[in-house]
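Let me give you the structure first, and then I'll get to my questions.
The other protein chains are all here in position, but one chain of the complex has been omitted.
First chain written, first letter: the chains are A, B, C, D and E, and each begins at residue 1.
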Amino acid sequence: MKISARNVLQGTVKTVTHGAVNTEVTVELSGGTEIVAIITKRSAETLGLSSGGSVMCVIKASNVMIATE
Amino acid sequence: MKISARNVLQGTVKTVTHGAVNTEVTVELSGGTEIVAIITKRSAETLGLSSGGSVMCVIKASNVMIATE
Amino acid sequence: MKISARNVLQGTVKTVTHGAVNTEVTVELSGGTEIVAIITKRSAETLGLSSGGSVMCVIKASNVMIATE
Amino acid sequence: MKISARNVLQGTVKTVTHGAVNTEVTVELSGGTEIVAIITKRSAETLGLSSGGSVMCVIKASNVMIATE
Amino acid sequence: MKISARNVLQGTVKTVTHGAVNTEVTVELSGGTEIVAIITKRSAETLGLSSGGSVMCVIKASNVMIATE
Partner (left out) sequence: MKISARNVLQGTVKTVTHGAVNTEVTVELSGGTEIVAIITKRSAETLGLSSGGSVMCVIKASNVMIATE
């Protein structure tokens, strides 16, 4: 599958924290940057996410903001 | 300013492409990963974005998806 | 690629309208429902989108609202 | 109320799953396509959502991605 | 129509700026706060938006961030 989302970042799952309907996933990108995602618990289960797994973080460009100091 | 968005990534502006109301900004993170953002043209002008500038990419965790191969 | 986005809908591209940085794509789902997407022009070009092409509309569950009459 | 969101899809509530602050709602569109939404629990209660209810799924076009195989 | 989006703010259109596919709309809330929205040009036309018109700004709670100084 090729997707229109411009940002697809390779990484490794560090932590998976389940709530009742949502799950927080932290992913470490190569280089050490950490990305946090909130997805549904069902998706986390369907994808079989667990610490150490290889994943991609997918982010639509219109959801990225720019900030300066 | 401290913001609730969990993902704040340091980088350098590579390109700024203006449309009539929106602007596409590409940012190179340390490590070489490239992030693309769509912001308003007005914001790009207010922040004075141009190639080489130091910026942060800010992404709310609920806007990050996870994918597996 | 398997993605955490819960909504992946099969359809056929009807129209592709380019702006300077964004592109509007209309997709007809089986059953006749029409979906409109705004993606970057670059993505539309990379995916080679044109009328009649087979595509999927991908929507994160947290971006869906519910309304009643 | 007329809303700028381009995607307003008629359907019937199938399931409502409450968490502490968020609720997952699955909606079956005519034709059988299933849509999943994450809304606040408060909204689910205010709208009185329950299985079998007639609802609309509302999705802003900028939140729709396009994918190809 | 009753919508699950928790934030529905009454205001008056101040400016409407069209691009090729998107339109920027500024709305003045009672009290003087100004809100900026990016919607599709098609929606702006369908709603007949123009300066002085009475509108509502609709924002899903999951799209609101909190910041502190």
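Basically, contacts are C-beta pairs under 8 Å (C-beta built on N, C-alpha and C of every residue); 3 or more make two chains touch, one makes a residue touch a chain.
Note that the coordinates shown come from a computational prediction; the quantities given were computed from them, not determined experimentally.
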| item | value |
| --- | --- |
| For the chain not depicted, the shown chains it touches | A, B, D, E |
| Interface residues of chain A (partner: the chain not displayed) | 17-20, 22-24, 36, 38, 62-63, 65-69 |
| Contact footprint on chain D, counting only the chain that is left out | 1-5, 19-22, 40, 42, 60, 62 |
| Residue numbers in chain E that touch the chain omitted from display | 5-9, 24-25, 27, 29-33, 35-39, 43-44, 47-49, 53-69 |
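One rule holds for everything that comes next: only the chains that are shown with their structure count from here on.
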| item | value |
| --- | --- |
| Intersection of the contact lists for chain C and chain D | A, E |
| Path length in steps (a step moves to a chain that is touched) from chain A to chain D | 1 |
| Interface composition of copies chain B and chain C: same or different, split at half | different |
| Gap in Å, rounded to a whole number, between the CA centres of chain C and chain A | 21 |
| Rounded Å distance, chain A centre to chain E centre (Cα mean) | 29 |
| Where chain C touches two or more other chains, by residue | 1-6, 19-20, 22, 24, 36-40, 42-44, 47, 56, 58, 60-63, 65-69 |
| Graph class of chain-chain contacts, one of line, ring, star, complete, other | other |
| Chains grouped in pairs wherever the two touch, ordered by label | A-B, A-C, A-D, B-C, B-E, C-D, C-E, D-E |
